[in-house]
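The next block holds one structure in the form of structure tokens; read it before the comments.
Missing here is one protein chain; the remaining ones are kept as they sit in the complex.
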Amino acid sequence: MNIIVCIKQVPETQEVRLDPVTHTLKREGVKSIINPFDLYALEEGLRVREARGGRVTVLTMGPPQAESALREALTYGADQAVLLSDKAFAGADTWATSLTLARGIAKLGGADLVFCGKQAIDGDTAQVGPEVATFLDIPYVSWARRLEFAADGLLRVERLLDHGYDLLEVDLPALITVVKEINEPRVPSFKAKLKAKSAPIPVYGAADLDLDPATVGLTGSYTQVVKVFPPPARGQRERLSGTPEEMAARLWQRMQAAVQR
Amino acid sequence: MDYLLTDEQRMLVELAQQIAEERIKPVRAELDEHEIFPTEIMQDLAQADLFGVIIPEEYGGLGLGTLENCLVLEALATACVGVATTYAASFLGAYPLLLFGSEAQKQKYLPILARGEQLSAFALTESQAGSDASAIQTVAVRDGDHYVLNGTKQWITNAGEAGIYTLVAMTDRSKGARGASAFLVEVGDPGVSFGKKEQKMGIRASTTREIILQDVRLPADRLISKEGMGFIIAMKTLDHSRPGVGALAVGLAQGALTEAVTFARQRHQFGSPIISFQAIQHMLADMATAVEAGRALVYSVARYIDSHPKDFGRQSAMSKLFATDMAMKVTTDAVQILGGHGYMREYPVEKMMRDAKILQIFEGTNQILRNVIGLALNKEFGKKAK
Partner (left out) sequence: MSLIYFEEKCTACGQCLDVCPFGVLSLEGDTLIIGEGCTLCGACVEACEFGALEVPEGAGEKVRPEIPPDGVWVFAEQRHGRLAPVGAELLGEARRLAADLRAPVAAVLLGHGVAGLAPELIAQGADTVYVVDHPRLAEFVEESYAVALAALAKEYQPEIILAGATYLGRAFIPRVATLLGTGLTADCTAFAIDADRRLLLQTRPAFGGNIMATIVTPYTFPQMATVRPRVMKAMAPDAGRSGQVIEARVEALEAAGRTHFVQTLSELTETAPLGEAEVIVAGGRGLKDGKHFALLQELAEALGGVVGATRGAVDAGWIPYSQQIGQTGKTVAPKLYIACGISGAAQHLVGIQSSDFIVAINTDPQAPIFEVADVGIVGDLFEVVPALIREIKSGR
């Protein structure tokens, strides 16, 4: 099986905190990590390879420093890694990102299965997986917590929805986005770490992917950020007093404001 | 401080630290509380290729040395010595094979151990034979192409969990110290059974049991090296593994020190963090210095062993002796610094103190090691005098 796992290098957003006085982002010492959900996607890809043979390719679109995320992915046992990088890709929204990734997948000759983590912890959109699948014109299933190959070659997918879990069947090739319940990612292997250190990682730019620069990156994005601002201040610590009804009303007010962030 | 490791050594430490942090730390309290064998963590270590550290590449291992082994053990021990001992004991069981095994034996067993497919254990101790190893009662009687083993081993780490056992039994009592032999016993060999899991003060994640041998028939090719080599094999095995115990102690002490400093900075009494009091500072200073000293000794002895000297029993004993006595003191001091909190099981340091004690006892009690070192000094100086 030809398996491709899309990953993203993200800042460790738990550590990206607001300065309580200036209300600006403090990012001192924030390191770059592989998006945690992508590790689950990678693990699932590796397990499918172990069960059914094939190879796992890790793919990312990002600036040159994203190479370190690909190298880290190799330490878990991926067979090869490919970086899609070009100044033209910068500032991409999910449309432009997905278009670029889909072209990258096509350049690699397509795949039987594409795995993505459910969402990236910086963008939090959960859009790229489905959009990549649509550009590739392949079916996809979101929020997968278990995969099983049926005798007839169909893939059976258990997935999470708001009401509970549904079981779907999907034709291959397909794209799957995974939730953390799906597996427990393995630890890296030392042999893979040694290999990863010097593994060649090809870099494809817009020209390599036959992409008109106007259709990717900031220029190719259909959405634009017009403003970035701090969330409503966390607010003062408050001790409530009064009757239970009064306190409940004030509390509900504060809670609703909090949920908006 | 930079210990001037190679890139490869750094990567090894990084990997072991990742496992310690992500896999061991979150469950160590539960494993300790309920005496649970760390099966999943052993699988993680196998996945990480870490069971192959000292096994040569031709048998599927990483072909690294004592220092690398110590680096991994130290990192794992920072999280939990019980888990680290389970892993370390598998090397203890492998050393007789590595040092004295025949090619056929190595081909048969080492790849399995290197993959972490099975654990191994080393079985020497008996109820009447601890420090006095020559007093073992387990016998192996030659019967044609076989040996028949009878006896009971006591307090064997990994007994019942391991698949492969390197075990020392008497083949000729009349020869005294030259009358013992080492054998490879497999868990499936008929007549092999295990006692109940012992309830211990510390390293409770590590499983300790008796091994009971009742008319266990082993084919002669299970003998390691020659008859009579038993105690030499045991001694050489311990010489190789002792710095590893030292490394466990250094890791343990480092973990305790980290908890103590962190706590001392957060705990406020009399309007200040307690780390601002000299009494605490002096304790921490002594602890930190002792940890560095222990580490320095373990690393330098490990490096020395990797240079393949003829004898290193004295140095090996010193690295274990110093580091384990140090760890006992550092962990005790850590509990003291955490005060009442330190005594509560909700905080990790009381476990560390309980874990430290065994390090002064097994793989040669620190009293025996002092004998070893004293006698070695006498011998070395005697040679010099000639």
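Per-chain numbering from 1; labels A and B assigned in written order.
Keep this in mind: contacts are C-beta pairs under 8 Å (C-beta built on N, C-alpha and C of every residue); 3 or more make two chains touch, one makes a residue touch a chain.
Everything numeric in this text was worked out from a predicted model, so none of it was measured.
Listed residues A:M1, A:V179 or A:A199: the one in touch with the omitted chain is A:V179.
Residues 11, 13-14, 16-19, 24-28, 30, 32, 62-65, 87-88, 90-91, 93-95, 98, 121-127, 129-131, 133-135, 138-143, 156, 158, 160-171, 174, 179-181, 214, 217-219, 221-231, 234-235, 237-241, 244-245, 247-252, 254-256, 258-261 of subunit A touch the missing chain (whole complex, contact as defined above).
One rule holds for everything that comes next: only the chains that are shown with their structure count from here on.
Subunit B has its Cα centroid 42 Å from the Cα centroid of subunit A.
Remark: subunit A residues 186-191, 193-194, 197 touch subunit B in the complex.
Listed in rising order, the residues of subunit B touching subunit A in the complex are 7-8, 11-12, 15, 18-19, 22-23, 44, 47-50, 52, 62.
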